[in-house]
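All protein chains but one are shown in place.
Up next, chain A:
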Amino acid sequence: MLYVVLFFLLFSLLLYVLLGGADFGAGIVELFSSRKNKLTTRNTIYRVMGPVWEANHIWLIILLVILWVAFPVYFNVIMIYLHVPFVLVLLGITMRGVAFIFRHYDAIVDRSQLFYNWMFRISSLVTPVFLGMSFGALIGGKIILTEDDYTGFTFSELYLWPWFNSFTFLVGIFYAVLCAFLAATLLIGETQGKVRKMFSKKSAYFTITLVLLGFILIAYGYIYEVKFIKDFVSNPVSIGAVILSGLLLIPLWRAIKRQNTLGSRYLAGLQVVLVLFAALYAHFPYIIITAEKEVSLLEGLPPQAVIQNLGIMLLIGGGVILPGLFHLMRSFGMIKIFKSGEKEFENN
């Protein structure tokens, strides 16, 4: 059952990074659209993301619940030491969520739209940056585990510098660009003609930025001896995955250029899977790397009965939810497998 739980943990992490990411990214794409394209982007986002955005973000809650039930020691560490960036993430999620709904459900359309729009765009950018920074802090090696003796450390040493430094900042930006890349690639398939061209261009542009940032990140980690990056680079499987993702950029690039919606979508998703896999593989299960030691995800597991119970709940929950979610995404055209089925739906 531990494997079932681990599977759902990684699965919800992946889906949050992918779907939640595409959702954040949509706001970033809108932010970086020219003034005359902003409205088109906004309407496209509403049409495409609207029905599913709420579901996308529940992956985060599932992730959190799995962590606290099955990995309490690990959860304890991140909740204490990442308190500050999490407050910022929550603030961002709050602003973004309400701005999205307000701008589409306000009964009167007037100047307040301007305010909602900007709040939506800015928080779409800021939230993934802080999320990325939190993740960066976990692997950045700067967290100081005090072992219950908090005297002798300042507030900044314990709660600020571990997540607020140039390495974590790079990780944050990397994740934000990844989100934008995902969103732009997704939106290509949802539009026609000129707008479609615009999103293809955006997607290509974000791909380049992403690759560049990836290189900078690895180079930085290598030069400044970030343990995570060093281990990552010397692990053949991880490096293999990164090289594979590099090679897959070529078909991705072609797909984007040809505005091949399905191909680019799957390839973009695959990129994320590969990068995430590479990042986690080198260090699994040591996902917290602190100044002195590495904390294993599997440290201090709760008794078998708890894991058993959680595993069963997840299997039942998954069995109920995944078909429903799939149906929702298909109905509103997020997943295109049966093209004909969709036509039928639109004619309804």
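Please note the rule applied: contacts are C-beta pairs under 8 Å (C-beta built on N, C-alpha and C of every residue); 3 or more make two chains touch, one makes a residue touch a chain; residues count from 1.
Methods note: contacts and distances are computed from a predicted model.
Missing chain, UniProt name from the options "Homoserine O-succinyltransferase", "Cytochrome bd-I ubiquinol oxidase subunit 1 apoprotein", "NADH-quinone oxidoreductase subunit H" or "ABC transport system ATP-binding protein": "Cytochrome bd-I ubiquinol oxidase subunit 1 apoprotein". Residue-wise, the contact with the chain that is not shown comes from A:F75, picked out of A:F11, A:F32, A:F75 or A:Y205.
The chain that is not drawn here is touched, among residues A:F24, A:F130, A:Y159 or A:F174, by A:Y159.
Mapped onto chain A, contacts with the missing chain fall at residues 50-52, 54-55, 57-58, 60-62, 64-66, 68-70, 72-73, 75-76, 79-80, 83, 86-87, 90-91, 93-94, 97-98, 100-102, 105-108, 146, 148, 150, 155, 158-159, 302-303, 305-306, 309-310, 313-314, 316-317, 320-321, 324-325, 328, 331-332, 345, 348.
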